[in-house]
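Dropping the structure in here first, questions after.
A protein chain is absent from this complex, but the other protein chains hold their places.
All chains are identified by letter, namely A and B, in their written order; residue positions are counted from 1 within each chain.
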Amino acid sequence: MRVDLTQSTAPPSGLHSGKGFRWALLALACGFVLAGYTTLALLRPGDPALWSGFCLWLLCAAGGAFLLELKLPARDPYLYPAVMLLSGWGLLAIERLAPAFAERQAIWLVPAMASMLLAAIFPQALRWLRGYRYVLLTLALALLLATIAVGTNPSGFEAAPRLWLGLGGIYFQPAEAMKVILVAFFASYLAEQSATMRALLGKARAGMNLSPRLLGPILLMWLLALLILLWQRDLGTAMLIFIVFMLLLYVASGDWRIIAAAVMLVLLAAFAAYFLFDLVQLRVDIWVDPWADADGRAYQIVQSLMAFAAGGIFGSGLGMGAPGYIPVAHSDFIFAAIAEEWGLLGIITLVSCYGLLAWRGFAIALQRAGSAFGQLLAVGLTLMLVAQALMIMAGVLKLLPLTGLTLPFISYGGSSLLVSFFMVGILLRLSASER
Amino acid sequence: MSIEVAIFLLRLLAGISLVAFLLTLFAVIMRQMRQSEALLKLSAEPQGYLLREDEPAERHALRPPLTLGRAGSNSIVVDDAFASALHAQISESEGKLWLEDCQSRNGTRLNGEPIGGRTILADGDIIGIGKWRYRLALSTRE
Partner (left out) sequence: MPFAREIRRLLAASLAAFALIGIAAAYWAVSGASTLLLREDNPRVVEAQRRIERGRIFDRNGILLADSVAADGAFTRNYAHPASYSAVGYFSLRYGSSGTEAAFDAALSGEREIATISDYLRAHTLRPPQVGADIRLSLDAAVQEALVAAMGALPGAGLVMDATSGALLALASQPTFNPNTLDEDWARLAADAGEPFFHRALQGNYQLGGAAYLLLLAQAIDSGFDLSQQFAGASAAVDLGGGTTVACIQEAPSDQLTLPQAFIAGCPAPFLLYWQQNLAGTQAHIKAEFDFEQPLSLAGFPAPEALAAPASDAVDAGQLALRNALGQGALRTTPLQLMTVLSAIAADGSAAAPNILAAQRPPAAESWLAHAPPTGRARMFSPAVAEALRHQLSASWSALSGRAAPEAAIGATLYRSQAGDALQTWLLGFIRWHDGSRAIAFLLLQEARVGAAALITQSQPVFDALLALPG
């Protein structure tokens, strides 16, 4: 008989299956991060401050594991160790690339972990996301609008996009919160409409199942969010939200024509943006041929590819490479910096972790048969994380034009870390409340 | 130990941790797939049946784990005054079926004898809870 990967669930409790591997995975992740920090400490004697990052990470990892074991023993057992490995790896890479930013990022890990635990342990979080969807969405849109008026950029560059709201030295990117709120909104709305849509599919005239009457409110909200993001020149997030929405619509309606329409729309939008935005034009041009201007506008992508080449299969070793040549390596291009120092083996592990995230996320969605909202929410959150990781990794590898997104859990950026952890918290909750 | 040796060993340790992380994940996933395969096979075809001695019409498919007790949430509801809410459970491990008393007030009997810890079940065994008695009829497997 056919064995379906996605059908497999966590071993039922009580059976002689053993939960030891959860701790083993966490211990291995811990060993990896500790070895990295020790190497950095040996290479940078007289800088004990770097240990604060490791201690915070270890505290978060251990505290989170105990609380989850206590409150949510039936959760999906793979997600948490994978996410902790990624976040520890990210902290380590930032400590190596830009020590000035490392402490800040480590401190952000605490609220991020707290938000994950809140979402995972308290079922209210899920209910609120559904029940107050209009309030939350309005709030998020308002914050997004506020960034247009009073937005700043922590880097302080005049020309940089002002996507942050600053308060007392803490900067938050409302676009990040927008991601999770929009997914919850789409999921709850589509969960109510999906039965109608599927019933109409194939029976009535083509396209009836996607009539504006069904999709009106959601299209409106979606267009509003996209417009604001485009206004802010946050094209990466706009593209991400567009893709996730189209894929969710596909899942809800079961209509493959959505995918075809999405591809057409993306190409059309890219074509229009090429002429409307100088930034898009620049990025597409250097994507098509970076070698023509390797020392100028394409410097970053060329240096990124060189980092992959310099890393080879085994990498140069932590602290031994020269990823400093890639501009802002600790943010958008952290994937290339990791490639240089940990090599292809490191990259394969990293990509496997994201692959695991995708697999578990979608498996959780499949397990939640019976709750359309839960299913669509799990699909949406997983898609958000996976699509974001894929877009930036493909950009760094010159498979796609650069989109200016962060690599979830790894890149420098507090808001991104917090929201990514919150999403994982909801996925954990969804994985546990099935039984 | 000189610093360069230490750094080299640390690099080795980090690499081994990463590979071990991946291999552990892979191993667990493989095991789980095998288990779910077994589970699916079992769910399709029960290992046998539990037959109520005094009420031959009552027949329960044997798909471990299953629980016996007075509460409605049990796999087999034993509506007897001497039965506890969760009375006993039958589980499978190491290819054998195990009967275990769940600290019931009045105990569980196997072929008339009260059981202590976990006990292996065999075809034809009679499980007694209160006045109710179940006979285990295992389906023959090839």
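In this text, contacts are C-beta pairs under 8 Å (C-beta built on N, C-alpha and C of every residue); 3 or more make two chains touch, one makes a residue touch a chain.
None of the values given here were measured: they were computed from a predicted structure.
Enquirer: With the full complex in mind, choose from A:Trp57, A:Phe333 or A:Tyr354 the residue touching the hidden chain.
Expert: Answering carefully, the residue with contact to the hidden chain is A:Tyr354.
Enquirer: Would you indicate which residue among A:Leu56, A:Met393, A:Ile410 or A:Met423 is in contact with the undisplayed chain?
Expert: Candidates A:Leu56, A:Met393, A:Ile410 or A:Met423; residue touching the omitted chain: A:Met393.
Enquirer: List every residue of subunit B that touches the chain not included in the displayed model.
Expert: 2-5, 7-8, 11
Enquirer: Considering the entire assembly, which residues of subunit A contact the chain that has been omitted?
Expert: 4, 6, 43, 194, 198, 247, 250-252, 254, 294-295, 302-303, 305-306, 308-313, 317, 320, 322, 325, 339, 343-344, 347-348, 351-352, 354-355, 358-359, 362-363, 365-366, 369, 372, 375-376, 379, 383, 386, 390, 393-394, 397-399
Keep in mind that, in the parts below, only the chains that are shown with their structure count from here on.
Enquirer: From the mean C-alpha coordinate of subunit A to that of subunit B, what's the distance rounded to whole Å?
Expert: Chain centres of subunit A and subunit B, defined by C-alpha means, are spaced 39 Å apart.
Enquirer: Under the definition above, what is the set of subunit B residues touching subunit A in their complex?
Expert: 3, 6-7, 10-11, 13-15, 17-22, 24-25, 27-29, 32-33, 35-37, 40-41, 44, 65, 89, 91-94
Enquirer: Touching subunit B in the complex: which residues of subunit A?
Expert: 1, 3, 5, 7-12, 14-17, 21, 24-25, 28-29, 31-32, 35-36, 38-39, 42-43, 77-78, 81-82, 85, 314, 317-318, 342, 345-346, 349, 352, 356
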